[in-house]
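Presented below is the structure to which this report refers.
Up next, chain A:
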Amino acid sequence: MQWGLNWFICTLRSSIGKKLIMALTGLGFCIFLIAHLAGNLTICAGEDAFNSYSERLHALGPLVILTEIGLLFFAVTHVFIGAYLFYENFRARPEKYLIKKNAGGRTIGSVTMPYTGLFILLFIVLHLVDFHFVEKTDQTIYQIVLETFSNPGYAFFYIVSMIIVAIHVSHGFWSAFQTLGVSNSGYMSLFRVMGIVISLAVGFGFGLLPIYISFIS
Partner candidate 1 sequence: MTKAGNKSCINLKLKVWRQKGPDVKGRFETYKARDVSTNMSFLEMLDVVNEEMILSGKDPIAFDHDCREGICGACGTMVNGRAHGPEKGTTLCQLHMRHFSNGDTVIIEPWRSRAFKVVKDLVLDRSVFDKIIQAGGYISVNTGGAPDGNAIPVPQESAEKAMDAAACIGCGACVAACPNASAMLFVGAKVSQFTLLPQGLPEAKKRALAMIGKMDELGFGNCTNETECEKECPKEISIENIARMNREFLKAGLS
Partner candidate 2 sequence: MQLDSKIPDGPLSEKWDRHRFELKLVNPANKTKSKIIVVGTGLAGASASATLAELGYEVMTFCIQDSPRRAHSIAAQGGINAAKNYQNDGDSIWRLFYDTIKGGDFRSREANVYRLAQISNNIIDQCVAQGVPFAREYGGQLANRSFGGAQVSRTFYARGQTGQQLLLGAYGSLSRQIAAGKVRLFTRREMLDLVVIDGKARGIIARNLVSGELEKHAADAVVLASGGYGNAFYLSTNAMGSNISAAFASYRKGASFANPCFVQIHPTCIPVHGTYQSKLTLMSESLRNDGRVWVPRSPEDRRPPDQIPETERDYYLEEKYPRFGNLVPRDVASRRAKVQCDMGKGVGDTRLAVYLDLKDAIEKDGRDVIARKYGNLFEMYEKITAQDPYETPMMIYPAVHYTMGGLWVDYNLMSTIPGLFVLGEANFSDHGANRLGASALMQGLADGYFIIPYSIGDYLAKSSHDTAREDHSAFNESSLQVETRIKKLLSIGGKRTVDDFHRELGHILWENCGMTRKEKDLKKAKKLIADLRAEFWENVLVGGTGKGFNQSLEKAGRVADFLQFGELMVMDALERKESCGCHFNEDFQTDEHEALRDDENFCHVSAWEYRGEGSKPKFHKEPLEFENVELTQRSYK
């Protein structure tokens, strides 16, 4: 490989480079998830708090758009590179094993990464249609949320989706640090624990919202 000025292209071409991009975009999403969760949790403080959070967020104007473009770019990159890696990995073993057992390294998160990823992609599309591109002139965001979650089918789908996001994050978070080269085993176990904590927070935080809205508030 010729390196030098075109290091970015070489990085993209290399397996580790692609994974680095997966790691960075993935960590970007983790930050987004945490921020999103923090925002959503204002719902617990009541309808007004939630609506005013939403208003203040949208008042940021260009900053929001910029972030949205950034997230879209991250998403496209993460999805396409992820899909390409999946294809390459599939091709790397043309003849499959008759049986292959887990030696103790794989977790639900790691095994299902491509599938949970695909599911999350579908979810995001639906989620954006339901909450982002929805007509917001007649009703507040709180009303939209309340209405949408009042459909038990949808609430169920949402909860399942959040569990799947949590599973994806459980592997993705620490994995990103491994890819970024944190080789000290002490830090590594810290990141593994943090990964679990974040995935639980995401799973419970988001997953409990529909239940909270429908039954408690």
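Candidate entries met the following condition: all candidates are chains of the complex that A comes from, given by their letters.
Please note the rule applied: a contact is a pair of C-beta atoms (placed from the backbone, for glycine too) under 8 Å apart; a residue touches a chain by one contact, two chains touch by 3 or more; residues count from 1.
On a predicted model such as this, the values are computed, not experimentally measured, just so you know.
Peer 1: Considering only this complex, which of 1 or 2 touches chain A?
Peer 2: That would be candidate 1, which touches chain A.
Peer 1: Can you check the complex and tell me which residues of chain A touch candidate 1?
Peer 2: 1, 3, 7, 10-11, 13-20, 85, 88-89, 91-106, 110-111, 113, 171, 174-175, 178-185, 188
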